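These notes concern the structure reproduced below.
All protein chains of the complex are present and in place, except for one that has been dropped.
Chain nomenclature is as follows: A and B, assigned in order of appearance, with residue numbering initiated at 1 for each chain independently.
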Amino acid sequence: MAFVKLKQGTPAQRAYAWIPWILVGLFLVYPLIGSYRSGWPHVGSIDQSFRISQFNDVIAYAVAILGLNLVIGYSGQLSLGHSAFVGLGAYTTIILVADHHWSFFATIPVSAGLCFLLGLIVGLPALRIRGLYLAIVTLSLAFVFPTLVLKYGSLTGGPNGKKPPRGEAKMVPPSWMPFHGAGRLASPLWVYAIFLVMATIVFVLVRNFIKSRPGRALVAVRDNQTSAAVSGVNLPIYKVLAFGMSAAIGGIAGTMLMMNTPFASDTQFTIQLAIFLVVGLVIGGAGTISGAVPGAMVYLFVPYFMSAWTNDQSGMPPGIRQATKPLFDWLSTRQGKGAIAGVFFGVLLLIAVFILPGGIIDGLRRLRAKIINVAPNPGWLRERGRTRGVHPVEESVDPAATTAGPLSNDLTTDSA
Amino acid sequence: MTATDGQAVHESSAPADSLLSVSGLRASYGQIEALHGVDFHVRRGEIVVVLGANGAGKTTTLRAVCQMVSTKGSIVFDGQSITGKSTTDVARRGVAHVPQGRGTLADLSVDDNLLAGAYTRKDREVRADVDKWFTVFPRLRERRAQLAGSLSGGEQQMLAVARALMSRPKMLLLDEPSLGLAPIIVQGLFQRFDDMNKADGTTMLIVEQNANLALDIADRAYVLEAGETVLTGTADDLRHDEGVRKAYLGY
Partner (left out) sequence: MSAAGNLNEQVSGGYSLLDRIGKKRLRNIAIIVAVLVVLSIIAIANDGSELFFQRVFDGLNNGFIYSAMALALVLIYKATGVVNFAQGDMAMFGTFICYVYAVNMGIPVGFAILLGMATSALGAAVIERTLIRPFDPRNHLAITIVTLGLLLVLNSMAGVIWGYDPRAFPTPFPNRNKSFHLFGAQIDYTKLYTWITILVAVLLVSLLLNKTKIGLAFRSVSSNLESSELVGIHVGRTLQFGWALAAAVGTLAGSLIANTTFLDPNFMSRVLIYSFAAATLGGLDSLGGAVIAGIIIGEVETMSGGYIAFIGGTLAPTTALVVIVVVLLIRPSGLFGSKRVERV
């Protein structure tokens, strides 16, 4: 079935494991080097600074989805309130920057801390109980957040939103960055560079948590509810902590959004965002670290292209344009045509849950496994396990050996 | 059928008047196979008992008949194969299963439990049957409006049996009816089983750890060990079998 078979632990397989990361790394770093040099390939066909800014948003949303993944993908509980945490982080940052002239970086710990606290408060009652109570509480939270923003308009700018005074709070790259002189591209590229670093840090932190003992206990409980009592870790505490962490990460994502576009309003952080983030998570791949990235890309680019195409189909690939012409013709007569993105998201979500529950990442992994098959090597795993504290799997006891046989079976009996 | 030394006993063919005949039955929970090719049959009007230690596969056998676990092999009930059918379908064909732990509908009243048992019936005698079972089990009549979950263990067992019989089944499956019950209650219960069988000819397949009482009322029995039948015969024969006596009868 597979074209290439690799054995786990061999140099070939280990090189192979690193290749995707190296490729992705190169791909990600490219814009910082080449997008502004004449003659080098450009990023996207239109205004590059806009594209880079979009990518920045994708990174911020990927961080948000990663936070959400901690709760849904790894703890197995549904949280519908992530928009409130992202919003809280965003508003914390923008208020501190605009009104009190803080630097963006200084607001990161504050927004993370506030969101962590809010996550603890919300998570504590709901996570003690099995079931969908967390979903209900967080849904209400997501609903309440915009109303609170509007209520305290003097602080938040109300329906008009909040932004720093003109000319202030600009993200300008230092002179030793290669793209310092790249004109309009300089600022978004600087933000991009910062975001890459921030996102990498968050991803590494989350990955380490997942691999740690409490992290693995969470996953075990997610997969098998009855094992809750068996694991020696204090589960409710870790669930609440995980939820607090996910909230803090959401807050950081909100801060990042402000760093990219320093403007916050109540319509940005609604239930719709919370649900869309869940959609992005499921489509990207719940329960996987890297799933946050395709999820965020889907979240950002699907509505973008849908709204672009709804108004003007010339940018579509020819075959698809023919096929969807009736849909767009009908849509153009409708006043609410912008909502078609929501329909598309909903359908995508349903398709994902039915056909690809593991999301895009899972689909890619399976595809990759068809081409290159990695054969497990328990000996190598055991070696690694000894140095890392992972316990190797015991060989199962032969079942025949455990049955007692008290019957003598000497008698003949009449046929039944 | 001859019993052999620690080896599985297989039946080459079941008698033609069998209500239930099972051959080569394998059942798995996910990846783990719990039954490794079990044969048995139950004739109309018989009481057949399945004995065995914990983990031998007795409960799995009953669940397999009702298609509650994934099964391979042949299960023929009343002349028709039921492998691959849904549990609901099997129930509708006249198999009434009293599961381990009673499975009472705890949020419903005693009365409603009985009516639920008669769910598949379309005749007008349901009420009369309810009264009949209240006569057989007077304690249930006393508590008819009570929530089933608030009944004692023995009462719930009676309720579960009555509920199963409300459907006027062709065959009754009983999974460890004595579990968790006081000995005197269990004695009364088994006496009722015997009476039902003699009076109405109800065919029964009973899985039990309490071999004494079970063998008292049974016609034939099978002994299950680690997912295979290792012994079978008439109830009398098994009563006197040395191994059975030592392992299951305590003397």
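Rule of thumb we're sticking to: a residue touches a chain if its C-beta (ideal position, glycine included) is under 8 Å from a C-beta of that chain, and two chains touch if they have at least 3 such contacts.
Note that this is a predicted model, so its numbers are computed, not measured.
Asks: Which residue, B:115, B:174 or B:231, contacts the hidden chain when the whole complex is considered?
Replies: Considering all chains, including the one not shown, the answer is B:115.
Asks: From the list A:242, A:256 or A:271, which touches the chain that is not on show?
Replies: Of all options in A:242, A:256 or A:271, contact with the hidden chain holds for A:271.
Asks: What is the set of subunit B residues that contact the non-displayed chain in the whole complex?
Replies: Given the touch definition above, subunit B has residues 66, 68, 86-88, 91-92, 96-97, 99, 103-108, 112, 115-117, 119-120, 143, 145-147, 149-152, 163-164, 167 touching the missing chain.
Asks: By the contact definition given up top, give the residues of subunit A that touch the hidden chain.
Replies: Contacting residues on subunit A, toward the hidden partner: 72, 76, 78, 80, 122, 124-133, 135-137, 139-141, 143-144, 147-148, 150-151, 221, 228, 235-236, 239, 271, 275, 278-279, 282, 331, 334-343, 345-347, 349-350, 353-354, 357.
Basically, only the chains that are shown with their structure count from here on.
Asks: Taking each chain's centre as the mean of its CA atoms, how far is subunit A from subunit B in angstrom?
Replies: Those two chain centres are 51 Å apart.
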